[in-house]
Each structure stands twice: as structure tokens, then as C-alpha cells.
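To keep things clear, I will list the structure first and then write my remarks on it.
Missing here: one protein chain of the complex. Every other protein chain is in place.
Residue numbering begins at 1 within each chain, and the chains themselves are lettered A, B and C in the order written.
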């Protein structure tokens, strides 16, 4: 038995722990494991395919990043190929990938990735590849699983940042707007905001007005709390209206990505007259040592992926349905959107405690 | 409406976040909140009862400990009363407690605690007190909820310790035996051991032989890995037998508490000849700043407790059944034992990766 | 004896530990301590003056921020006073301050702050106020002392950030440019860059060319290291020249503040074709819990300030001249500029290890 592992999409803390658990579990069964470098690039002759042994995965469980490296680009079905004039054309190279996998003697694959990687896995599965997926998303926006590794680390990084900003905001009577990841799903902003005791939380799923945000800040001011912390997801643009120069935040509408904190901070300062600063956490959320929660979950996923292969669960994704790891069909995962539910208890508790969502 | 909050049993990171969420949620409803100091001592005239306002809970979400202090002693139904000769006699003071609560105008209570506190809550409920419970246990041994606050922090503390011991064990070719909390349930040892990449994990739920532990250590030695990390739950004593001088570890049998690491380390050193050290994490697992996970979960529990009171769910406990907070009947919680299930996926994955359970 | 304490300038981790040590030391001598809120605003009727007791400083040693709050504005000698037309005029309110201090019975003051606060302290001293200063600067740019509290915390925050960016840069074959504090002095960039194993470090004290930075990045690429980490101080703008569209970085010349990372990242991406991202650490460096080093140093400064008052060392600043705390004359401190010395061993070692300074 010879299996291969690839990691696709953005970096997430815990990737190495998945790889380590899968490799150790497989090698102890007597299987061979190949590592495909940089997404599927290794299977298209654009990067390496290497043997993964017990030695390869020694001491990596607590390291961020991925020993296989990763990439955000290049579905094998729409692979960007450079033309003589320098432009790129998307080419279907999936047959080539299948053929290379066959020649390497790959019996089955573990694909670790988010929605994009899951869609590719489904397509490869339909072409006959025996594939099991492991969900990976910083944003917690993959359906079918309670959560995935990397999210807890990102939330903790964001909470630590809020804790740091809190003390300096309070010392200086400032408003600080902190932008966290989350283009479509506001889970990081919500969880970090509530745990970090932010005063305002802005997520893509709940349309908001900056005017309401300012009301909250001013109400705090009147109550003697001269500082405020606003946490905003990168995809949470304010609702349009006379009082705002900004575009819409309704789901499905075009929006700029990044920079929302700066825009909102400027508007808050103008409206309230309070000194307001913004900060973008950015890639700090993707890197570094995974938390204990993520190390354990990633390890469980890696082990479960090997069991799923042994049980020939092709086209399925390992998933956490607490307290158990299960498998679900990739197509079911892709059919569903996972977003912050405005009626979820975290939102209700936040509102009850006086946190504003700007609505 | 006037409610009261008490915290009983051992300290757990997140207690203050529960109190804060409950107080803010209640005060925003227009309710008054009393804090009962040191378990129920405040309602027996042995400590204070204080008003909890927004100001009382400012800036405490990330602090360990409990502003209400706590105690492991003193069920009001079996309250230890000192006699003239210095000895203690257990007295039922529950009527006095009910009367004091009535005089203070307490309409409902939130009791935060573990199995012991839950049993008391059930008894008080039977006497007519309107009570809602919030589960608290470092060990994760309260049934009815996927987990409770404090456990994630304790696991992370244990993982950090393993990480530290790992480097020094490897530098010195040593065996290190680290003892974590868990008298009856081995969840901390299991989760920290797997996430921290221990080589041997010993839990009360899986009987083991030190001889088998030594075999694992020696197999590693032969493979060029001259160090080993053993994580042992405080209640995991080795199975008796010819090869051991130690007592039984079977559930239900008498056992010493504490010191298991030292005992096992001595036996490992004697059997293998390898330099072996032991370390007891002890109270480091109970204290300090809660992790993001625990801060959020504790906050959710605090908010949910207030909603449960509003819905008059007397005799129920808030619980995490991911992704939702629900309530369950206290008597159902008490009827069930929550332990590490030897067939659970975490154990299976650990075994598949080569971790030994000494069996 | 009645003394007062004020904190001026930007926030720095350790301020509360200074205040706590000074208050406890003073109260144990039988002195009274007043806290002046928001720089000198409390002594100008624009904010409060409060009594500081043992109770006031309980449990604050490890908290970031300052219980006295602070401000970057408002020398009492050039106090911004709002005019009827909305504009501000700077007014000398120092006589008013002296009079208020006299009426409050203040015998001596501790002024905690950076270069700006030290200059004010000197002026007040010249007017007859009995003052002792405690140096405070995130940037480590106050002369006369080996270092000050807050700097170690800022460096550790920056190192943690580099560690996080490292893994994601490596996974994605990216260049990441991280901007840290340091308008005039590059100590944070230098110390964090060397300890965090950055590949390029850019400081205001060493003029550099982006072309040289790109050479380093490309040399790494050729050696199979497809990622690079560049740490840049906020005041380190590249040297002008044909190869650069950017302004000068020579000391004394006008320069923009902030945004240097973004500018450099754009130029690196354009020149090397490598995917390049930037990140501004910003206020994360000012906030949060001080490190052990800073907690100890701040405490020592607080204790030393009280001894300096007892010894009537007016016009002096407490300072670390390892292993001792000494006092130095404020005017001597102000006469000297503390900057990264290009011949210092940290720079030499960095160069020897292959780190580029872009020169």
C-alpha cells in the first residue's frame, strides 16, 4: 500500500501535526507514504514528491507551517500556464496528474485543505482517484465539522492581541479597531471579540451601520469608559446609507478585501472626535505554534484519515462531531455554507452582555 | 429579581469569566446579583455575601481564580462544625442556608462547581431552592457536557510542560515521568500526552504494567531514541502482579493519591538502568489565565445560566453539546460517570502512532 | 511627607509595576502618595489627582497599561488651549501647575516618561519642583541607562511575531516585511531581528538600498531558501538613488512616519518577482503583560525612585548600569542621543551570521 499526502490553500497551524499523525499511523501499518510538495505541483512535475518516513516527521507536531509547503494557486483542472507573451492561460492538467500518480504507484491520497481543495478532491475522485480529505480553514467556514485545526490558534492569537491593545487603549483613552481574518465568515471576530471582551464586534453575517458603532462608543464614554475596542472581520464592510461613504456589506455583493479597519477607524474618529487607531493582524493569525486544542485535533484528523483509507471511504472528509471524529461526504460539505448564525448562543450572550454588533 | 452566584470545589481557570458574563447579562436585564463567598459559607454566616455590579466584574474575564473565592469543604448538609474538644462533627445546616437565602431575598441561584457541588445543588433544589448549575472541572469528568472550562487551560499547561521536558530529556538521554491531574478520569493525561507527543500515557481507565512501559522505553533506546516522556494521571496506579511492587489501579479499588510519578520513575530506573526523573505539575494546572477556548466557553455558560433562570429551568445544568449550549437535568448528570473510553478515537490514534498505554 | 507620581508619553509595559513598587515603598515609610492622572493634566484641573494606597496597587504588577493613564500631549510649558474659533494655542501653564502642587502639599514628584517627559521634568526642576525621573521608552532610546522597562516586552512581542511569520513565509515561499517601532533608534528591529533570525534588518542608523536587500533575497533563493523575513524599523527609510523611488533615510532629514514596510514590500515584489507581504506590528508592541525582565526592572526603578527622593536627588533619573541601579543627572541624559552603534557587537555578530543590513 502506498499513499500520498498533499496540503493546499493557505497556511494553518496544525498542518504538520496532521501529516505526522498520518505518516506514523501509516508506516506502523506497513504502508509507504509520499509527500506531494506545494499542493498538487509535485504531481505535475513543478515540484517534488518525497518519501515521508518516521524520521521525516520527527519533532514537527508543534511547528507551524507545513513541511510539504502549500499554495493558494493552481487547481489541476484550471492550472495557470504561462504563455510566450507573459500572460497566463488556465489549462486542465488533471489527466497528467492522474497519470503521474499512477506511475508513482499511489494507491490513495489524503488531501488537506479548505473549500477549494475539497472541490478539487471531489473532481479527482470523480476521475477515479481514491481520495480522503482533511478539512483545513483558519476561518472555520468548512461545513460538516464542528471546527477544524488552526481556528483555535487564530482565535487565541487574536485574543492576545486584543488583550495587548486593551491596556494601551485604556491608558490613552483611545478607540482601537482591530481587523481579523474572515472574508465571508466572522467566527474569528466573534469568538475573539467575546473572549477578549471587545465592545463592538463586526462580522460579514450581520449588516451594520458605523453610526450605531459610534453610539456605542459614545455611550461608553458617558459612562466613564473612555476607550473602546472594535473587532472587525476583514469581510465585514458597513451597510451603505447617507451617513456612510462606504460600500455595502450584504452577502453576495462585491466588496474590497482588506483595509476595512482603516476605513472604519477613520469614520469613527471623524464622527466621535475620539483618537482612533487601526491594526490589521494579518498573517500573524496563520503562523506559529498550534495551541494544544489544534495539536490534538490535527493529530486526531491525521489518524482518522488513515483509518478512513483502510475502510475505503473514498470521497469522504474526516470531521469533528464532538466528541467523535466521523467522516462525511465531500459533496455534502460543499453543498452547505457555514456562517455565523445571528441566533447562535454566542451572539445572544454577547448582546446580553452589552456587546454591540453595530445593528 | 435578585439572584445569587456561588463557586464551589477546586479552582478552575474561567470561573471569573462565568461570573462576569452572568453578572453583565443579569444587570442588563435589570436584575440584582449577589455573590456568595467561599462556596456556601457566605450563606451560613461564615463569610460574606456581596453585591456584584458591572464595576465588580470589570477586567476579570482573563484572570484565573474566582473573585468569590472557593472551597473544597463544607456541604451545607454535612457541614463540619468544630467541637469544644477540637474535633469536627458534620451537621446539617441546610435549613439555616434556606432561611438566610430567603431573608436576603434571593429568588434564584447559580451554582458553579463539579460533581460535589452538583449533588449539593440537587439537594437544595429538592428543598425548594431555585437553582441552575454551571459545570466546573479541570479533569473533564462531569457528564452531560462535551467539556467544561478549565480543562483546555489545564491541558495546555501540561503540553507546555511536556514541551519543556522534551528538550531537556533529549539533551540528557533521560526518561521523565510527569504526573498530571486526574484521580478517576485520565483526560488531561490523554489529551496532553497525545498533543505533546509523549511516548507513554498512563490513565486510570486502562490498567497497565510498568514492565510494558519499560519495554517501550527500551524499544525506543534500541531505535536510537535515548529518551522517553511518560505522562501519568495522578490516579493511574500500575496493575499489581509479580513484576510490580505497586498496588492495583482497577477502578473502585483503594489507592493512594499523588506520588504515582515518583513511584513509577523509581521502578523504571531500576528496571532499565536509565536515568529517570519525575515531576508533579500539581496546582499549576488549576491556576493562571484561561485559554481563549475556556474564556469563550465560560462566558457562554455564564450567559446561558441567566437565560436558563429566565426560563425557570430549575435543577438543570448548562452544558456544551457542540455547537450549542443546552441544559440537562442535574440528576441525569450525576447518574452518569464520564471517563476515558478505551475505544475512543483519541486512544486509537495514539496507539496507531506508537504511543504505549502500558497494556 | 507627601509625594506624587505621574506617567507621561506613550504606554509601556511595566508602568504599573513602577507605580506599585514606589507606592508600597513609600507607604511603608509612612509617606502619602498621590497619583496624577493623564500626565500633568491632573495638576492642571483637567483630570483627577487621587490617593494611592496599598489597596490601589494590589495585583497590578503584571498588568500592562497604567492605572494613572497617560498622554502624549501637553507639556505644561506649552499646553494646547482651545480657542473660541476651534484652533489651539500653546500656553505656558507651569505656574498654575506649581501652585496646584503646592496647594496639594506635594513635597516631591516622581515623573515616569521618555525624552519629552524628562525635558519637562528638567524645566519643572528649574522652577523649584523637587522631582526624580524614571525612564520609560519602548524604543530603548533614552541615554544614561542600559535599558528601560517595556523594551524587553516589545522585543519579545516582535520575536513572537517573526516566529509566526516565519512558518507561513516558508510554507508559501514568500517574502514578509515586518515593521516594528523605532522612529530614530532601531533597537527593537535589531534585537528582534537577530533573536528571531530575520534575513534582513533595516534600522534608521544604517543607510541602506532596497537593491541590496533584493540581492540578499535572491541569493537565498538561489541557495534553495525560497522565503525571506525582512524586519524594518518604522523610521528606516531607504537611501535615495537611481535604484529607488523612495526618499532619504539619513538622520536629521525629514521623513514620513509609518508605512515603510508597505513601501519596501512593493519595491521588493516589483524587483524580485517574489510574492511579498507586509505587516505593521504597531500598538501590539506597547501593550500587554510585561515580561519577567521588565517586571523586575520596573519594580527596581520604582523602589530606587523612593530611595532617590529620600536622598533628595532632585533633577536625577534612576538608571540601570548593570548590575546596579544608579541615578544620573537628567540634563546629562538629555544631552546625549542613544542610537544603534553600527560597530556594536550585536551588529557585528549579525553580519557575521549572514544577516543583511541592506548596505
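The rule is short, and it goes like this: contacts are C-beta pairs under 8 Å (C-beta built on N, C-alpha and C of every residue); 3 or more make two chains touch, one makes a residue touch a chain.
Since the model is a prediction, treat every value here as computed from it, not as a measurement.
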item: Displayed partners of the chain not shown (whole complex); value: B, C
item: Contact partner of the left-out chain, one of B:53, B:167 or B:270; value: B:167
item: Residue in contact with the excluded chain [from B:116, B:287, B:323 or B:354]; value: B:287
item: Absent chain, residues of subunit B that touch it; value: 10-11, 13, 15, 38, 63-66, 69-72, 157, 160-161, 163-168, 170-173, 176, 277, 279-280, 282-284, 286-289
item: In subunit C, positions touching the absent partner; value: 17, 21, 24-25, 28-29, 61-62, 146, 152, 155-156, 158-159, 163, 191-192, 194-197, 291-293, 295-296, 299-300, 302-304, 306-307, 321-325, 344-346, 348-350, 352-354
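Everything that follows uses one rule, which is that only the chains that are shown with their structure count from here on.
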item: Centre-to-centre distance between subunit C and subunit B (centres being mean Cα positions), rounded to whole Å; value: 42
item: Chain centre separation in whole Å, for subunit C relative to subunit A (CA means); value: 34
item: Where subunit A and subunit B are represented by their mean Cα positions, the distance between them in whole Å; value: 31
item: Two or more partner chains touched - positions in subunit C; value: none
